[in-house]
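Taking it in order: structure first as structure tokens, then the write-up.
Here the complex is missing a single protein chain, while all its other protein chains stay put.
When the chains are written out, they are named A and B in that same order, and each has its own residue count from 1.
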Amino acid sequence: MDKVFIISVFAENKPGRLERITKVLSEANINILAFSITSTNGFGVIKFMVNKWKEAYNLLKEKGFTVSMNEAIGIEMKDQPGGLYEVVKILSSKGINIESASVYVAETRKRAYLIVEVDDTVKAMDVLKGENLKFLHPEDIK
Amino acid sequence: MYWNKEYECMSEEKLRELQLQRLQTTVKRAYEKIPYYRNKFNEAGITPEDIKNLEDLKKIPYTSKADLREVYPFGMFASPIEDIVEIHMSSGTTGKPVVAGYTLNDIEVWAEVMARCLTMAGATKKDIVQVAYGYGLFTGGFGVHYGARKIGCMIVPASAGNTRRQIEIMRDFGTTILTCTPSYALYMAEVAQEMGIEPSNLKLKSGCFGAEMWTEAMRVEIEKRFGLNAYNIYGLTEIIGPGVAHECHEKKGLHVFEDHFIAEIIDPETGDSLPDGKRGELVLTTLTREGMPMLRFRTRDITSIIKEKCLCGRTFSRIERIRGRTDDMIKVRGVMLFPYQIEKAILEVQGVEPHYQIVITRPQYLDEIEVMVEMSKETFSDEIKHIENLKKKLERRIEEIVGIRVKVSLVEPKSLPRSEGKAKRIIDKRSLKE
Partner (left out) sequence: MEFWNKELETLKSQKLRQLQLERLKKTILRVYQKVPHYRVKFQEAKVKPTDIKHLEDIHKLPFTTKEDLYVDYPFGLVALPVEKLIRLHTSSGTTGKPKAIFFSKKDINNSADIIARCLVMTGAKRGDILQNSMTYGLFTGAFVMHYGAEKVGILVIPAGPGNTERQITLMRDFGTTMLHITPSYALYVASVILDKGIDPRKDLKLKRAYLGAEPYSEETRKKIEEMLGIDIYNCYGLTEMNGPGVGFECKYKAGLHIWEDNFLMEVINPESGEPVKDGEIGELVLTTLNREAMPLIRYRTRDLTRIIPEPCKCGRTHRRISRILGRSDDMFIVKGVNIFPQQIEQVLMSIKGVAQNYQIILESYDEMTVKVEIDKELFDGKIERLIKMKEEIIDKIRSATMVKPKVELLEPGTLPISEGKAKRVIDNRTI
């Protein structure tokens, strides 16, 4: 099992912010696979999972964005009712706290993954090893 | 140490004599100057002349909070407005507030009783008193202020709130006496620690805590965290503000300043007088107030009178710490319970913090109580199994004390709302419809 990476960008709640970021990625031919926005009064954090995360990180940084690269775990969900619940139930029973989550549907393989950021990725991966779960590998999204 | 030994230690006989004389004056004044009282006396078929001894006080009808609201704003004033120099108000929750008017002489009496309180807590003019009760219409800040001013202490009028600044001031100026609500004191200890200041290293030697109910266990906690002597202070706007009663160094009940106030205990349901030592509702009569004399005011506070002589040498009888309010007795499944009982259980059990909230719901027909208690940091990072055990232990202890089973939820440290004034302990979510 391997960790995947997601890119977080700080953004003020102002029109055009998302557009600016996605423009940079699209111009560099970087593919956005999953994304989420958490926002609060005044500002927010936009998170992306992309195919070329290192490149995306360096590029955004270069362009002056406030950006970080964070570890995450991608867990496969069964394509049936309750699929998400199954995964979340396991995480919570293990006391793993989800900090952020998004969903990635791998078109070619018809699979869906829950992408989660947790407090301690290494520890979480260790705990989840014994469970009957399938994980997303970085190779899968390149 | 006494502020006014002559009065505080006067002989019992002389004290009763003084009380009677002052009571007669007060009753006469109220009857003559306040139509509300005159009507009440007339209805009850009595005149001031009927008050021949202290027992006769019982002939006078009670005054309730509702009565005071009815005559808002000036109806209870016995002095013309030119003679009233200050106005305060109760932090009334609903409807019209209760207004208290003070003449210069009333302010003087207030300063006198508060000086006695602070002296009981060890204050001398060398002390630095930080007043962290709110100032303004609320009586807390001003009461302590006037007493400290009378003694000649250095006053730091910090008012409530801005906790970090409060702690910096304590540290920089060497505050020796802290006055605030007990829940705010505990909160300050917590914030001090966050700031990297060990509360017990501050120069605090004592504190006067009141304006909300608290327990003996909370006293132990405050004393331990700050390394000070914590004293219980009691008072209410309708009577004068803080300064009606205060603990001496024996810390066994609060001395009522009986040369200024008469305390009685009654059954809150029937209104009958109860004997000394029995718990019931406290009823107070002022003996020296000019601006707003108050006859047999029903405080709604539950306590009992301790008549036995105190080792401190004061003649004044004591009341035990306030045990509850007649209006926040929670009646759940027919059982009476008070927040302090729950608090007692919480403070006995290791691993939780004295921050809690009682939530009452009625999902269908039965009342349910959920007590939310903060875990200590250590507990929080402990194993789930231990947390489960702790929860069970608390549930058992509360059941032992109050007699009914409640649900305990342990919550993360610092997740319950903190207050800078009175803590909100009970959240009653029961809908009134049947």
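The working rule: contacts are C-beta pairs under 8 Å (C-beta built on N, C-alpha and C of every residue); 3 or more make two chains touch, one makes a residue touch a chain.
All values derive from a computational prediction rather than experimental measurement.
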For a quick check of understanding: of B:Val85, B:Ile197, B:Cys310 or B:Ile404, which residue touches the chain that isn't displayed? B:Val85
Among B:Cys9, B:Val71 or B:Leu137, which residue is in touch with the absent chain? B:Leu137
Touching the hidden chain in the complete assembly: which of A:Val4, A:Leu25 or A:Val67 does that? A:Val67
Touching the absent chain when the full complex is considered, from B:Arg149, B:Arg279 or B:Arg325: B:Arg149
Please identify, in ascending order, the residues of subunit B that touch the omitted chain? 72-74, 81-82, 84-88, 104, 125-126, 128, 135-137, 141-142, 149, 152-159, 162-165, 168-169, 172-173
On subunit A, the omitted chain is touched by residues 6, 8, 10-12, 38-40, 42-45, 47, 61, 64-70, 99-100, 117
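We adopt the following convention: only the chains that are shown with their structure count from here on.
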Could you grab the centroid distance between subunit A and subunit B? Build each centroid from C-alpha atoms only and quote it in angstrom. 55
